[in-house]
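What you see is the complex with one protein chain gone and the rest in place.
Presenting chain A:
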């Protein structure tokens, strides 16, 4: 039989945790890394969400968040909350075979690591990507981050079986509190992403491209620097309509994403989803309810096709 040799002093314990709080939650970043981790480097990369024997109907879900100074503690809260996302989706059956990808958005004009994009994972490996994200300390001060680069990557450098085989869009959640730059700059794309040359594009066109293949949501959390600032919300409402969502409690982000996916997959309606949250003892019900009220049920019609139906995929368009 064992023996407890580790001190159990309550006063010590609080201090010990505080000393270690967050400091190494992002262990790659906190170890002093200031370049993108190879696993998250978007340069010449394509990210894939594929079906497999174990996951025959993959549902891709990408979660990209702002990691600059203005978002302060946000990534660390997400780091604590998001690993539960997969469990929430699977347990409630909101989506078939969810595959989750994490990424991070910075500012290409002044950050060392403006774009970090992980892999789609259907298991706990997604936590590993979270741990590899570099948190930028800075932030532009001009209320803009390079969201357009991330949206461009999602539009042109991702491949999903969900889309190619079934004509179903994936889910893209961007969590941030600033504006995008008005134009995608070809120079930045060449430097950070590579691939086929692009010309400068207006943000509107980038958004049109990405929303053709991804149901794209912008979550603007409370507690971040510009939250409540109408200019940011209006900017994203202008681009994404009701899919620009204010979130008055960051702790509810995990549940918000899960319910949004559940609504989009038509696995639940909002009331059923909120009941699920209640039953699970979630404290986020009110926040989620407020945030998603505008979404009602369901998303825009699926697939204005340019996708190639495959032999085994039937018609591809599985529902409206």
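Everything that follows uses one rule, which is that a contact is a pair of C-beta atoms (placed from the backbone, for glycine too) under 8 Å apart; a residue touches a chain by one contact, two chains touch by 3 or more; residues count from 1.
Quick note on the criterion: contacts and distances are computed from a predicted model.
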Name per UniProt, for the chain absent here [options: "GMC family oxidoreductase", "Adenylosuccinate synthetase", "PspA/IM30 family protein" or "Acetolactate synthase small subunit"]: "Adenylosuccinate synthetase"
One chain isn't shown here. Among A:46, A:242, A:266 or A:283, which residue touches it? A:283
For chain A, which residues touch the unseen chain? 1-14, 16-18, 20-22, 24-25, 27, 54, 80, 83-84, 86-88, 90-91, 123-125, 127, 131, 281, 283
